[in-house]
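Chains shown are a subset, placed as in the full complex.
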């Protein structure tokens, strides 16, 4: 999706504002929104790619206006209803539907230490899935413009670079986000010259490394 | 927002979808147990122990787990070594991917549109905004975290730190240095 979230290379967003001694959460609700999302994640009703896509679906003006955790809250409410964990009416009234059965939370206090740092990623070593490219290969990022989820940023499309790292086999977000399968394949860090990406104004000593899957790449 | 979030939490608790004690424990974990101090210890060990540094650069998840920080089940990690010739910095242009286990949750600026938009098109300008002016001859590598790889920058060890202990060295390593927008030894606030 060519959404506002895909902002690499944009101008006009203003200066970078660094806060000294920034707290982890600025307000209590930020922390609660964050951990509710993590805890509900244990229901395994959606995966990380679906979650990202639902942030991308926030309308652009709202996306730019909202703080990070506001977006998380909107996504959580959205996905709770879409996956049926909560009904739209329950969300509105704040009360469980009459007669609804109380569930047992999948995440207990005891599990928190193990879960807190665990984001349920796929193992990266799968000898049965060979890489389509090898270190040093010249590749070109495909010019795709899907309306669904993708992790191929617009600024890299059509640009050529060199395979710098093979990160093994990873789940492919473009299908996984939409329940169309994990479509496991090799993931690479591809090294692009800044001049290839941005033209002559860029320094010839700047490079951008982008993590790209087999399905995003063509051999040059 | 505060009221809306409270209302949602009480609904989820009443429905048995979340355990409030587990939520409290999670908040405590992210507020108090993970943070850039974890990453700083990794960096300090790497500065002090060449064999550890070699393991860290070759297999970051395992080397980081040696110190008790554990992305063992999940997160893929890679450590990027800064040298006098090469400066690495990390961004996530598409959202705000960040190496939680070693740096904690990201600061607002890392998640902000100004940083996400500009880091890839004007890295030297961005670094200048952070007070870091790099010589022209240094190669700048910007790593855009578009996948489930998380990147930690291993900054250069500052000069004059030869006799320091790992704890003292860790005090020199700021969050910003491990994202690659600062050098070690400067701008180290309370971690």
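We call the chains A and B, going by the order they appear; numbering starts again at 1 in every chain.
The rule is short, and it goes like this: a contact is a pair of C-beta atoms (placed from the backbone, for glycine too) under 8 Å apart; a residue touches a chain by one contact, two chains touch by 3 or more.
Values in this document were obtained by computation on a predicted structure and should not be read as measured data.
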Per chain label, how many copies make up the complete complex, given that just one of each kind is displayed? A x2, B x2
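Convention: only the chains that are shown with their structure count from here on.
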Go ahead and note the Å separation of the Cα centroids belonging to chain A and chain B. 17
Residues of chain B touching chain A in their complex? 1-2, 4-12, 14-19, 21-23, 25-27, 29-31, 33-35, 69-71, 73-76, 78, 91, 93-96, 100-101, 104-105, 107-109, 111-121, 123-124, 126, 129-130, 136-149, 189-190
Which positions of chain A touch chain B when the two form their complex? 5-11, 13-22, 24-25, 27-29, 31-36, 38-40, 43, 48, 52, 55, 64, 67-68, 70, 73, 76-77, 80, 85-86, 90-91, 94-96, 100, 102-105, 107-109, 111-122, 124, 151-153, 155, 165, 167, 170-171, 173, 187, 189, 191, 194, 197-198, 202-203, 205-213
